[in-house]
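Note that this complex is displayed minus one protein chain, with the remaining chains in position.
As written, the chains take the letters A and B, and residue 1 is the first residue of each chain.
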Amino acid sequence: MKNYDIIIIGGGVIGCMTARALSRFDLKVLLIEQESDIGMGASSANSAIIHAGHDPMPGSLKAEMNRIANPMWDQISTELGISFRRCGAYIVAIGEDEFGCLTALKERSDSNGVTSEIISAEEMRRREPLVNPAVSGALFTPTAGMVDPFAACVASIENAIQNGVEVLTETAFTGFIMEGKTITGIHTNQGDFACRWVVNAAGTYSDEVMHAAETCQDFKITPRRGEYYLLDKAEIEMNNILFPVPSAVSKGILVLGSTHGNVLVGPNSQSTEDKENKSVTSEGLAEIWQGAQKLVPSISPRSVIAMFAGLRATGNAACLTPGVNYNNDFVIERSVEVNGLINLAGIESPGLTAAPAIAQRVIELLQDSGETLIDKQNWNPIRPARPHFNHMNREEQADLVAKDPRYGRIVCRCEMITEGEIIAEIHAPLPARTYDAIKRRTWLGTGRCLGSFDMPRVVDILAHELNLPATAISKKGAGSEFLQRQTKEVEA
Amino acid sequence: MTIKVRYDVVVIGSGPGGLAAAIAAKKNGAQDVLIIERDIEPGGILLQCIHNGFGVEVFKQDLPGPSYAQRFINEAFQVGVEFLLDTMVLNITRDHRIAATSKRHGFFTIQAKAVVLAMGCRERTRAQVRLPGTRPSGVFTAGTAQRWVNVEGYMPGKNFVILGSGDIGMIMARRLTFEGAKVERVLEVMPYLSGLTRNYVQCLMDFDIELQLKHTVKNIIGKNRVEAIEAVAVDDRWNYIPGTEEIIPCDTLLLSVGLIPENELSRQAGVLIDPVTAGPFVDDGFQTNIPGIYSAGNVVHVYDLVDWVTEAGLIAGRSAARLVQKGPQLNSKTIPVKAGENVRYVVPHNLNPDHLAEDDIRIQMRVRQPIEAPVWVEVRIGGNLLHRKAEPYARPGEMVTIPLKPAHLDEVKAASELTVAIVKR
Partner (left out) sequence: MAKLSENVICVTCPKGCTLIVTRDGETVIDVENGCKRGKDYAQQELIDPRRMVASSVRLKGGLHPLLPVYTSVPFPKPRIPELLALLRKIEISTPVTLDQIVLENVLDTGINIHASREMKVVTG
């Protein structure tokens, strides 16, 4: 049985950032992910915002983690070579009735220690000309930012791999191996692994992992599905993050210009018992459109080029701060019921923002329990970014093509993704072995034609590079293959 | 081949529109004519359209797509058109500078005296028709499936449901049946067929494939691969009719829900786009608003017959050659052509009456709704009828054409605008 110091269950942004944080120490670390790729859950289907932290309940762990993590993103994004834009965010009041709410929001923001200012309707219209002309004012939080959340996952896990962390995809946790009250390993669908510590970063399944160790029986994740729509760059351009005045359960349906240049609208919030139900619905579309058009009336469903849904891992953990009445807080703890378990559960929004602080907290929890963590001599925090043809100027493009002609062949015409970029991802530290894995890494197939042009070509490149038959190439892992047989293969 | 710095005419795309334009440019006196094609061989989408039905107008023959393309590919080589294959144009400027890249030639820029945009069209996708449900493998556009089945040699599924009764959808229903797959159903949200009637007969009726009009997909079911779709009937306003839901097990959903002219390059160059056709505003020589930039074929508006695409390409190529040799025609008056009753759009958007002295000008249009009764296609100046033509019916799936003749020259010259309309006889 392979033996590890620490096994992380779950390759979302929390698991990936934790793996990276742990990779600086002299530890044997394994991360397992049940899907075919990391970041396939909420980490790649969210609002892509590094929140300022104005919104969480003051005194909650969510508020604390958000406050600690927000300033960490400048350094992290630089080290990991991912795009991050600290552009600030606006909570936009529409009509005079909502204007009054801004004061309360400002107070909440103040008590969370987050800088904010109320700006006039005129100023809001000046900063975002597309905003609803009925705007009455806005709360501006300058420390909010925008990131590519999947890039954050892939870059942190790659950096972890560079520094010795092992990763197994399509590996599902099935149970703990215990000696009395002490965890000594885990069972998975790919065999057993021994370890001293398990970090539970299993997202919507984090409650089930807890229960498998016979701990936290009252803790339950009830996912809340959020649907999103991505709009055509050619139809609408926007650089800001606009929130509505929030409701009790969510920050509301927002409109933002993503790091890829597309406007993103969403999410709604639908509780579901089904942890796999990532469907988009016509009701959701109607709801999102109503919300989005409230902020930006000129937005039209006609310019939708992609749609997706994510599941927030909403838990029912009470906030541990005395006097704070809040029941959907993060769980970041060393289990007191068993030895060797660290739970990172109920991590919904602002989970992406909080990820680097949560990872840091894992280190502290290990140290608090007497674990001696020794720095690796040769730890390298820098993950080199790979070239993105479409983000370069003409001279840089010409140089790149001159060096490697594969960057001269465009495979995805809408997003201008080259064969060179696709091949680089297939042979990256964490190899992209499916169409969606390449899509999330390169942004290929996300344009107007939604991959209808590039799909046969990418399948062909994957088959060639991985030395597999084309029929073995899938969209997102086993069971999602594109092709069934050769045209002329006679059916039995 | 060596890439020259300057060309008389550069054509973007080697489908039927691009091939015709290049051939016509060369035959009409342009010297250096280059086609830039992103695929590894010339011919465009025709190469995957292996069914017959092409060339009835141009060759008076019933040809498969590749044969139709081959005739023009051969002619293009014969007349000396140059080709750059496996090459993607990155952008075009207003003054005809073209930046492109390829694996073989790397990154380069060239200067053209005239440019013909012939990028064709692309298929509308799941997101554009906003189909709800999960996002499994097995939802493809009909054209992607067509490429796999006919060119790459793979079947993308066993049991298909096809949404949309466009020609590609119906033709794929037959192709898939030919290759041993089962097509469970074709659903069409409109109350009428969106493709040609003969394709309904030859592709669906012949194989007992059921077509359900006024039906759509309410939900896509399946985590990794499509497991079923939920079909539903819709009312006249496309609202689901409760109680009509039906789960149809299948592993693939093909979408044939319309084509959109591919004009990203045109937009970047500053070409103005008609929101109705989604293609450039053009004159009768297929020149866009930018002098020296022409457009030909499905990039202008989506045709139902390749023969008309070829014809448009020939006109655009000839116009480009004329510009190269004679320079821009300054101060020539153009007359707008407007869509009247029952007409959704008209191409060209404006015309130069001087051209009418030399040749016919074809005005092409689509109706908004089917008119299943004898109609007049009318060209009017002010309230007065200039010219009309009888048709037995008018359907949105079939383009309507009316020629203006040199005989109309004087009246057209005096007009401030023309209106075309389709009215019941």
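To be clear about the criterion, a contact is a pair of C-beta atoms (placed from the backbone, for glycine too) under 8 Å apart; a residue touches a chain by one contact, two chains touch by 3 or more.
Quantities reported herein were computed from a predicted structural model and do not represent experimental measurements.
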**Study point:** Selected from B:Gln78, B:Thr197 or B:Ser332 as touching the chain missing from the view
**Key:** B:Thr197
Exercise for review: Based on the whole complex, identify which of B:Glu152, B:Glu246, B:Glu264 or B:Asp360 touches the chain you can't see.
Suggested key: B:Glu152
Point to revise | Among B:Val9, B:Leu47 or B:Val81, residue touching the chain not depicted | key: B:Leu47
**Study point:** Touch residues of chain A, complete complex, unshown partner
**Key:** 486-488, 490
Exercise for review: Name every residue on chain B in touch with the hidden partner chain.
Suggested key: 40-41, 43, 47, 50-53, 56, 62-67, 69-71, 74, 150-153, 178-179, 196-198, 200-202, 205-206, 304-305, 392, 398
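Note that in this section only the chains that are shown with their structure count from here on.
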Exercise for review: State, to the nearest whole Å, the distance from the C-alpha centre of chain A to the C-alpha centre of chain B.
Suggested key: 40
Practice item. Provide the residue numbers of chain A that touch chain B in the complex, in ascending order. Key: 229-230, 234, 276-282, 284-285, 301-302, 304-308, 394, 397-398, 401-402, 405-406, 408-410, 413-414, 416, 419, 448-450, 452-453, 455-456, 460, 470-471, 474-488, 490-491
Review point. For the complex, which residues does chain B have touching chain A?
Key: 38, 86, 88, 90, 99, 101-107, 122-123, 125-128, 130, 132-137, 140-141, 143-144, 147-150, 152-158, 179-180, 218-220, 223-225, 240, 251, 260, 264, 267
